[in-house]
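Data first, discussion second: the structure below is written as structure tokens.
A single protein chain has been omitted; all remaining protein chains appear in their positions.
In order of appearance the chains are A, B and C, and numbering begins at 1 in each one.
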Amino acid sequence: MADIKEIIASRVAKELKDGDVVNLGIGLPTMVANFLPEGVDIILQSENGIMGMGAAAVAGAEDVDVVNAGAQYVTVNPGAMFFDSATSFGIIRGGHVDATILGALEVDQHGNLANWIVPGKMVPGMGGAMDLVVGAKKVIIAMQHTQKGKHKILKECTLPYTAVGVVDMIITEMGVMEVTPEGIVLTELHPDFKVEDVKEATGCELIISPDLKPMA
Amino acid sequence: MADIKEIIASRVAKELKDGDVVNLGIGLPTMVANFLPEGVDIILQSENGIMGMGAAAVAGAEDVDVVNAGAQYVTVNPGAMFFDSATSFGIIRGGHVDATILGALEVDQHGNLANWIVPGKMVPGMGGAMDLVVGAKKVIIAMQHTQKGKHKILKECTLPYTAVGVVDMIITEMGVMEVTPEGIVLTELHPDFKVEDVKEATGCELIISPDLKPMA
Amino acid sequence: MINKVKTADEAVAGISDGATIMVGGFMACGTPEILIDALVRKNVKNLTIICNDAGVPGRGVGKLLSNGQIKTLIASHVGLNPEVATRMNTDVAADKLECILVPQGTLAERIRAGGTGLGGFLTPTGVGTIVAEGKQVINVSGRDYLLELPLRAEYAFIRGSVTDKFGNTTYNGTTRTFNPMMAAAADHVIVGTCEIVEMGEIDPNNVVTSGIFVDTIVGGEKQWQI
Partner (left out) sequence: MINKVKTADEAVAGISDGATIMVGGFMACGTPEILIDALVRKNVKNLTIICNDAGVPGRGVGKLLSNGQIKTLIASHVGLNPEVATRMNTDVAADKLECILVPQGTLAERIRAGGTGLGGFLTPTGVGTIVAEGKQVINVSGRDYLLELPLRAEYAFIRGSVTDKFGNTTYNGTTRTFNPMMAAAADHVIVGTCEIVEMGEIDPNNVVTSGIFVDTIVGGEKQWQI
């Protein structure tokens, strides 16, 4: 089996269309940019103030005034733009970002998302996540299906919400799931797993699409 | 007697301090800039998007992309800035304009102002006036004391308000008046008039300052 | 990359009778005349126009007014175009103009709210005046504010000074006006611009309107003249 993160990132990449404005969360989501199909150019938005973010900067050739939201030196593409934080979140909240891809601690069958706080333990703050998942046209959760065997896809989130009813799609190493009014629908299954495996790894009822396809 | 408008404009100019950010209404208020005392440099804000507006442009040397709020070609001073209308009114509403000087149809003893509409007759719209008088730190009404003998300074405005309780000072060809919680106080009297003249030309009680000075 | 550059007539081809259109500019300075002219040629009617003012006869939205295309005008000031009063007071139903006056700062902020996903904002402007009629008054820290709601439109007509092929746009001098807010607040955004350049030619620090907002670019906009 290929690297789990690459499986997820490469599948997420297929959800993006040419010309989409996309905000990628830190970590796994960042890898998505490496797997874009040919002919698909996306425009990366970085919430610290870039439209048209490019690749990581080459060591020694950095513009020290240009970093991404993880405070790493990056480049910008021709046609890029810098802006302030109010403008950045105006773009995000205003529905001008086509897709945001980020990780989760928990997602539930209502599309509720928890990814910013573990009370009494981890209180990093929500950063821009609450605005991103409320504002982006499509919210894709890219994560490992379980956390060391513990369910992350649940009937109801147990952790405080990042936002309610915002998740459109969940992509894990086991498959692709869509959040619908009826519940979570498995639409694609990774060849390394059986439907029963995914059901067992999921903490809520999993609707199996009559049109279930292999994940690729 | 000197030109009435010049009398008013030159007295208004004395209210401005070096470094003040000032928005001048169209007409008489625009003349104020010509009477600034030596050593007093003000920064003119034009609500269509200029901070640091300069004099009218010389014919033949206009920058055709630079006009004032009356759509006349103007220059800008070194250190000027152009901005959009949301930024312009953010500056205005945010209390960053030290003084706005504008005319009135009516002002009353509570500092209420009416200067944008005569129902059934003149409906030009409020433009930026409602924001300016609410946002500016000091609102100075510069106008002729009466309209062809008809009172303009009243107990209560009869026309629809531009804003309530916003006027700080009224400067006319007859004198200088301050709006206080007790009512309108005449603080300066033009030498061409007697107190009784001003009282007669005023439609509300006029408190005479115990420290009444000649207007100059 | 998608080619956004079209002719003015192609750019307005999809606009139907009854459409709502935001038009940038202040007394026609900052209004894309090239797009207005195309809309006059197309001669669609019953438009709702959102613009700072009514332009002047023969300039800006004044052309649409003269041509009888505007049913409703949402603006802050209409006093410098005498045709507004004529059309507001006419007895000819087909020519009658509805005019909704909004304080200039409130108009700019409502359009900004429409483009930035805000549900509204509280402003002290208009409290105690007829502008407050029918609006919710909310007291914050002892001061009354009006709750003003966002404005959006189907189309926005934007006037650029320099625009790259992605749509990134700058505005020279006082042509900026309402253009940046409108570019974010409409479903279809058309930029009439003076100069089209390649991507990368505008310093990313100086771009005012992002190309992500722009659907169509029309070159050939002329320099403004009184």
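Heads up, the rule we're going with is that a contact is a pair of C-beta atoms (placed from the backbone, for glycine too) under 8 Å apart; a residue touches a chain by one contact, two chains touch by 3 or more.
These numbers come from a predicted model, not from an experiment.
Taking the full assembly into account, the omitted chain touches A, B, C.
Of the candidate positions B:21, B:104 or B:130, contact with the unshown chain belongs to B:21.
Interface note: of A:4, A:40 or A:164, the residue touching the hidden chain in the full complex is A:164.
Screening C:55, C:103, C:173 or C:211 against the full complex identifies C:173 as the residue touching the chain left out. Residue in contact with the omitted chain (choice from A:56, A:86 or A:216): A:86.
Think of the hidden chain as still there; on chain B it touches residues 18-19, 21, 41, 43, 51-52, 76, 78-83, 89-96, 134-135.
Although one chain is hidden here, its contacts on chain A can still be listed: residues 46-50, 63-73, 82-86, 88-90, 92-93, 122-131, 134-135, 160-165. For chain C, the list of residues touching the undisplayed chain reads 109, 113, 117-124, 138, 140-141, 143, 145, 147, 149, 170-173, 204-206.
Throughout what follows, only the chains that are shown with their structure count from here on.
Looking at chain A and chain C, not one chain touches each of them. Chain C has the C-alpha centroid lying closest to the overall centroid of all protein C-alpha atoms shown. In this assembly, A is the chain whose CA centroid lies farthest from the centroid of chain C.
For the pair chain A and chain C, the distance between mean C-alpha positions equals 35 Å. One inter-chain figure worth recording: chain B and chain C are separated by 29 Å, centre to centre, where each centre is the mean of the chain's CA atoms.
Taking the mean of the C-alpha atoms as each chain's centre, chain A and chain B sit 55 Å apart. Among all residues of chain B, none touch two or more other chains.
Residue positions of chain C touching 2 or more other chains: 112.
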